[in-house]
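Here you go, one structure.
Note that this complex is displayed minus one protein chain, with the remaining chains in position.
Chain nomenclature is as follows: A, B and C, assigned in order of appearance, with residue numbering initiated at 1 for each chain independently.
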Amino acid sequence: MQEMIINRLRELLADGEYAGVIGWAQGETPFDRTPNLFNAEGLDQLRYDSFCGSNLSKYLVQQASKTEKKIIALLKPCDCYSFNQLCTEHRIDRNKVYVIGVGCKGKIDVEKIRKAGIKGITGITEDGDLLKIETMYGEKEISRKDVLLEKCLACKGKEHKCADEVLGESEETCSGDKYAAVRRLEAMTAEERFEFWRGELSKCIRCNACRNVCPACSCIKCVFDNPNSGVQNKAAADDFEESLFHIIRAYHVAGRCTDCGECSRVCPQGIPLHLLNRRIIQDVNELYGDYQAGESIGQRHPLTDFTLEDEEPSVIDTRGGGK
Amino acid sequence: MSMNQEWTPKIVAFCCNWCSYAGADLAGSGRMNYPANVKIIRIPCSCRLNPMFVLRAFQRGADGVILCGCHPGDCHYSTGNYYARRRMTVLFSLLDYMGIERGRTRVEWVSAAEGAKFAATMNDFVKTITELGENKKLGDLRCKK
Amino acid sequence: MMKQLPLDRLPELFRKISEKKTVIAPIQSAGQVNFGVWTEDSILRLDALKTVKSAKGAFFPQVEDIVRFRMEGKKIDIHPADVLTEEFVIFGVRGCDARSFELLDRVFLSDPVDPFYAARRQHGTVVTLACNEPEETCFCTNFGIDAADPAGDVTCWIAGDVIYFRANTEKGIAFTADLESAENESPVEELKKNITEILKKLPFGALNLTGFDGDHLMERFNDPRWSELARGCLGCGTCTFVCPTCQCYDVRDFDTGSDIQRYRCWDSCMFSDFTLMAHGTNRPTQTERFRQRFMHKLVYFPSNNEGLYSCVGCGRCLEKCPQSIHIINVIKALGVNKDA
Partner (left out) sequence: MPDNIIPMLGVVTAIRIDTPDIKTFRVEAVDGGKCFEHMPGQCAMISVPGVGEAMFSITSSPTVKDYQEFSVKKCGCVTEWLHHMDVGQQITIRGPYGRPFPVDTELKGKDLLFIAGGVGLAPLHSVINYVLDNRTDYGAVDIVYGSRSKEDLLDLPEIQSVWADPASKMNVHLTIDREQDGWDGHVGFVPNFVKELDYKPDRTVLVCGPPIMIKFVLEALTEMGFVKTQVYTTMELRMKCGVGKCGRCNIGDKYVCKDGPVFRFDELDELPAEY
């Protein structure tokens, strides 16, 4: 598929109509994939394979506004939702981007391979559903579906919602109920839930990776970067600040979060941040009707909308979960 | 707060300027009793309540936060409280999900004429919070020294 | 002369030490291994090669109160925070992190000495652990660090189900005093040999660092490829906060309502407000911030410290960067003579 994409990009870039293409470049390790902007000469560095998990839509906010020309973006089906949402919020001009939807059969999380106890990985080859892993300590094998990114387990489908053209085949990789983990938490007592989140959030190092990678966090100046706001952006000086940061961040993207899963993917401490967002999505769906952010451009999201018959806030007392 | 002092709940009530704030006034001028540990913060409309305000109140030692606004349909700006209703539902639900005791946050609609309802609401909320006890989950330790 | 202890009696040792001193060790909490205070219920993970955060926090914590002010009218009372007075042991530090303490010393113990850091250094005993299974992200060999025989007050080796100790300093001798002597040191020798062989196979074990020094400062700084390298950078602080040698800090005030707590906390040159002043910033885009981080590690620091790089090759940034942009990219892209 990579070859097919590169060949098509060569055609597109040949006549100078486009400023370049946002894609993934080969990094230093066999599975490092770094987002980059390519021109026709650099295309041989472009990679598209099972390691291209990162969502490129947010890079378009900067890149597409920099040039007069159109820019080409490679987007996976799930990235399309973020792209649409950014267009809805007028952070990306849809007319300045030519979207190539690239096929996706689920992306691999190298961290999960490491967590499975496989050390010293020097190469990974795919053989159907089996990953053959070369390591400094001999060859290992692991099932591909066991090491898919968390976001792939909540796959939103194989359709590209915004593509100008599609290259390659996609496959849905959703594994069961994506709200299962949320429900497990809901079934706990308040005390247990608090302990769970306290344990997770106390690992937070306030690196801001979740915020900086999040396509919904596209504020030009974040409230946590404003020293006058009285809240701090770097030090987790106190338990409270971690909670504050993550509650406000999850809430700020409420209704706009497409559940792209980047926040959890990038977290160096493996905090399951998507469980906050997913709970909000579940609430919104249950209370205000099914809604998928980024399904199309121009949607009005549930928190900037209302009906006269909305439930009163006290509904959460009776909706379960409130043990 | 020293240890031997008896704990009394601190309540922050965010009140809409056009209704509940006047309702609180009415409760006061009508000499209706509600606890003195309810601190009222006037906001221009219930939808002005930034979630950050709620969390900052908890950070600084509040044990309960209540939002009072106009009854649905009566918003001075016609629709503000409808937005507030959705937002606070989602926010309070999230706090619940994170293990913060459900009773610590509440929304009530109190009109300018409902002085008695204001007093009753506050009395009831203070009672709930007193039962829940001190807020230990969302406070900032540095503010408690 | 080495000492030894069966591995399963390590908790016993910790229990004994923690009667008098705090024991800090790699502990698993919520699925991640970080250095933390050891207690009876802790999940000790000496097998985990890399903690998420480095060990530097034991001496230079992420957040540290420095002074408290009480304001009354026009008057101010100043209450400096206490420096550490209790002894502690940090156990299971790897060779790379142990070197990072030496690098931090260069900053915090140079004139004027930082009193908070100095007190922690004075009261801390560093017990290092040889890396039985180095990983592909390790590249400590480039910086003259021997993962098979790390520095520290005490060096440990886990060979089979026995842990061997060698005291290197006065503090180390005190630490190992009550342990029984090892009758046979050959398992350690064998382990060291084994590790040395593995280290030779590290994919980034032999980087060419030619041209990264003070003499080539302007050349490295003005390299046109910085913007290309930095393009994917998110501007988050992951690399900085997991790095054992990043030492930049911010000083901030927190109003507690009754007084003002001034504290310092780790800061990152990758953040947009790092050098922001009232009139603007001298590093306006991510390219300049990105360049600053690597120039500091590979050029500025060696220029001020006899060629010593401010990188220990722990490889945490390789594992943790969300977009896989790290020091190896920089070294490989910008080094001179890289094909020679």
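By our rule, a residue touches a chain if its C-beta (ideal position, glycine included) is under 8 Å from a C-beta of that chain, and two chains touch if they have at least 3 such contacts.
Quick caveat, the model's predicted, so the values are computed rather than measured.
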{"item": "Hidden partner chain, touching residue among C:46, C:107, C:174 or C:333", "value": "C:107"}
{"item": "For chain C, residues in touch with the removed chain", "value": "66-67, 69, 71, 74-76, 78, 80, 107-108, 110, 112-116, 214, 217-218, 221-222, 247-251, 253, 255, 260, 262, 264, 267, 269, 274-279, 281-283, 288, 292, 295-296, 299-301, 303-304"}
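The rule is simple: only the chains that are shown with their structure count from here on.
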{"item": "Which of A-C and B-C has more C-beta pairs touching across its chains", "value": "A-C"}
{"item": "Far-end chain from chain C, centres as C-alpha averages", "value": "B"}
{"item": "Most centrally placed chain, judged by C-alpha centres", "value": "A"}
{"item": "Distance between the centres, which are taken as Cα means, of chain B and chain A, whole angstrom", "value": "36"}
{"item": "Centre-to-centre distance between chain C and chain B (centres being mean Cα positions), rounded to whole Å", "value": "46"}
{"item": "Residues of chain B engaged with two or more neighbouring chains", "value": "140, 142"}
{"item": "Contacts with two or more other chains, residues of chain C listed in rising order", "value": "254"}
{"item": "For the chain C and chain A complex, residues of the former touching the latter", "value": "29-32, 34, 49, 52-53, 62-63, 133-137, 198, 201-204, 228, 231-232, 234-238, 240-242, 250, 252, 254-255, 263, 265-268, 271-273, 318-320, 322-326, 328-329, 332"}
{"item": "Chain B-touching residues of chain C, taken from the complex the two chains share", "value": "254, 256-259, 261"}
{"item": "Chain C-touching residues of chain B, taken from the complex the two chains share", "value": "60-61, 140, 142-143, 145"}
